[in-house]
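A single protein chain has been omitted; all remaining protein chains appear in their positions.
First chain written, first letter: the chains are A, B and C, and each begins at residue 1.
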Amino acid sequence: KGHSSTLNGYRKSCWYEEEIEENLRWSFALNSILHTGETQYQDIALLDTKPFGKALVIDGKLQSAEVDEFIYHESLVHPALLHHSNPKTIFIMGGGEGSTAREILRHKTVDKVVMCDIDEEVVEFCRSYLVVNREAFCDPRLQLVINDARAELENKEESYDVIIGDLADPIEGGPCYKLYTKSFYESIVKPRLNPGGIFVTQAGPAGIFSHTEVFSCINNTLRQVFKYVVPYSAHIPSFADTWGWVMASDTPFTLSADEIDLRMKQRIKGENKYFDGKTFTSVSTLSKAVRRSLDNETHVYTEGTAKFIYGYGHASAYKHNQA
Amino acid sequence: KGHSSTLNGYRKSCWYEEEIEENLRWSFALNSILHTGETQYQDIALLDTKPFGKALVIDGKLQSAEVDEFIYHESLVHPALLHHSNPKTIFIMGGGEGSTAREILRHKTVDKVVMCDIDEEVVEFCRSYLVVNREAFCDPRLQLVINDARAELENKEESYDVIIGDLADPIEGGPCYKLYTKSFYESIVKPRLNPGGIFVTQAGPAGIFSHTEVFSCINNTLRQVFKYVVPYSAHIPSFADTWGWVMASDTPFTLSADEIDLRMKQRIKGENKYFDGKTFTSVSTLSKAVRRSLDNETHVYTEGTAKFIYGYGHASAYKHNQA
Amino acid sequence: KGHSSTLNGYRKSCWYEEEIEENLRWSFALNSILHTGETQYQDIALLDTKPFGKALVIDGKLQSAEVDEFIYHESLVHPALLHHSNPKTIFIMGGGEGSTAREILRHKTVDKVVMCDIDEEVVEFCRSYLVVNREAFCDPRLQLVINDARAELENKEESYDVIIGDLADPIEGGPCYKLYTKSFYESIVKPRLNPGGIFVTQAGPAGIFSHTEVFSCINNTLRQVFKYVVPYSAHIPSFADTWGWVMASDTPFTLSADEIDLRMKQRIKGENKYFDGKTFTSVSTLSKAVRRSLDNETHVYTEGTAKFIYGYGHASAYKHNQA
Partner (left out) sequence: KGHSSTLNGYRKSCWYEEEIEENLRWSFALNSILHTGETQYQDIALLDTKPFGKALVIDGKLQSAEVDEFIYHESLVHPALLHHSNPKTIFIMGGGEGSTAREILRHKTVDKVVMCDIDEEVVEFCRSYLVVNREAFCDPRLQLVINDARAELENKEESYDVIIGDLADPIEGGPCYKLYTKSFYESIVKPRLNPGGIFVTQAGPAGIFSHTEVFSCINNTLRQVFKYVVPYSAHIPSFADTWGWVMASDTPFTLSADEIDLRMKQRIKGENKYFDGKTFTSVSTLSKAVRRSLDNETHVYTEGTAKFIYGYGHASAYKHNQA
């Protein structure tokens, strides 16, 4: 009984579905729903998807997929740590998933990593279920702090060689907006960097259209505060988009591709899958369209003006840059 | 990181999706995928769906959903058993899910139920996971046989008061086609019915368009073989369609709604949710459109002619009856 | 270029998708999008769907599909007109699509039909594009009024043999709620019925679970006001549900199935596809589950109490009646 299936096979029947934009959907066939939970701050799920392996989903948005999270995390961590002459102490804003810490801890120079995430339950969830990060969570160099990253940096006197932003995008009214403003970078981040220190942050979608959502503004905000700013981007299949990061410092970034490769060999345990010197050349050389658009960006994230000047228009992001 | 969710909530993200027809889809939000398995004959899954509770899916087709399976199983079992003067022995062709047996075993007159299903692993799966049928599976009156129902009826000499068909639809080339032919009914089923015996079978979709797929042919085939044939149908929400059954005997069906209600009170343990005398009046009185179409049906399922005359056209089923 | 299609065919690619409930979706393959528009009150579209032909969609909800709208409109119109001894004047609240008028105008007894719809643009849209209703729109007996149906009935002195409600469901805060309250029926509808007059209204989903949304409340509200009330329901494939109507009068409904058939022959031009005397027996005999639930319904739609007592819970409708 039940409607009869046709004789020549049947279609995949369980799907994860995400709205990338209001008018754009992305769906993965599912093997299973491994775990679901609800924390004080957000909904969380671990899915086993057919195209991308295990996938961490927070508030209905894919955070990280087993088969390609290395692109995001290698890109977030290694450019900054390799450009630093001798990175010993690292502060992660967010990063509760553990993968950012895992990549940092592969650097032999590193003595201490502070991972500061506000949501203890997400950290516990990831520590329990993400097998690939288990070793990192147990590394004695890792210090886990459950706190708002802004409060933590503001109230403690410690400073760091590299500070890494692994937070949700700066959406006006969203939970992380304040961690992307000019005043935050000026008064809180910069004073906590040691001389020669480097700040790097994930910077949202950086596709040929989607980079106008937040990538170009984060880049423009950082160049108000730091002397040297390097935006870069890479396509992440499970995100259905090119993703962006911005690295900033008052010390210039001068390594050649070969010098990057040399430092990788000297400092990093194990082998990268995605990142090396040539990859950095490629990802830090933006296409004409995005370069122009970043050059012309004038918006700066500030706390006072945010709500007046930033009309968050998720739906129209793909249209911004067409003219 | 990951695409930011909009501020005003996010959409359900995991879905079960079924193609009811080639051009028609039906999707349920999922809580979880409870179990999946593969037997010698078919793929099987138990899902926890938001709109319909736990759902048993075989080969990508919903078989039964927790919240409304009672409509299907009460309709399959009670009309035949109540119209019989004293049903003691019952044979189920298929029925491995256990729900058909559960409804039969509520009848106090019943001494023995033979459930004959070909797929032992499906039976084991359902016995393990369908809590609602656990008691039925343990009832000493139930005798489980793993065999092809046709072979079982053919090779044994036993006969029954009621024989119930709880099998997949008669699709040409499909696994159950031979269990719906005129010769099967004539030479195998009828000889195994005791005097006054009743045969009833599920008979596929019976909606105003979909009844031409198999319902009208099953009805027409049975009226070649039995003197009295009663087709009836009911809407099952999780199937996204009205479903059909056909009851047949050489003894006339003469109970009034009140007589049905009286027998229910005398014979059935517990209370039905869906079926009673008035319900039978309603479901066995077909609409003008379906009545006409059943009257005019000339196709008979036979083994020799099947492949030449039955062009299985799932896709166009909704169009058959429009002219 | 573009992703290569697999060799063995490809899937239908354009779909209409509707959320029947928050957790339940229904999708039709599309041939084309014939027309789209926006009126003062609502969004409107005419689609050409593969499974159901041309489909009228208002505010993202299917209103009527070419292949099965006859079930809805025959069920809305003919029971009331046939039970009336000599229906000459008819008032339609809503009905701008034209199909309700079309069915009424098939009755030879009818002298005058007032169709009172608030949205002139929807009426114009349907008059232009729904070929099947063109003749009805041109019938000299049809009088079209653009107005709120409540105001129209309240402010004019005319009375009618049959008044028909063809409006959106009574959702608290929705546009039509006030046209389903006890006081509306008592003070406005009833005084406008001639002696022996009949009121009938569409009454929302009437499935085994979904009838608790509005069907049982409309039925209960009407039985506070009229002596005789007949709820009935039928499965409409394109709605993915059983639908309900309620007919009410102070004169009893006493026709047998044969008497209905006789009046149909005498009074109606052309032949019905769906409705006849036996069909009425079937659709007006509800299943045990729905009958019980209607008997036990205590809620009455009133203007004062609406917002306090009616918690509109679309999402959980399928769960209401499970216990």
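Details
Keep this in mind: a contact is a pair of C-beta atoms (placed from the backbone, for glycine too) under 8 Å apart; a residue touches a chain by one contact, two chains touch by 3 or more.
All values derive from a computational prediction rather than experimental measurement.
One chain is not depicted; across the entire complex it touches A, C.
Screening C:Ser64, C:Asn133, C:Asn219 or C:Ser287 for touch with the missing chain picks out C:Ser64. Taking the whole complex into account, subunit C touches the unshown chain at residues 1-7, 10-20, 30-33, 36, 45, 47, 57-64, 72, 166-169, 171, 173-174, 202, 204-205, 239, 241, 243, 314. Although one chain is not drawn, its touching partners on subunit A can still be listed: residues 12, 15, 21-29, 49-53, 67-68, 71, 207-210, 234-235, 237, 240-242, 272-276, 278-279, 281-283, 285-289, 291, 318-319, 322.
Note that in this section only the chains that are shown with their structure count from here on.
With steps allowed only between chains in touch, the distance from subunit A over to subunit C comes to 2. Superposing the C-alpha atoms of subunit A onto those of subunit B requires a rotation of 180 degrees, given to the nearest 5.
A centroid comparison over C-alpha atoms places A as the chain most distant from subunit B. Per-chain CA centroids place subunit A at a distance of 52 Å from subunit B.
Work out the mean CA point of subunit B and of subunit C, and you get 32 Å between them.
In subunit C, no residue touches at least two other chains.
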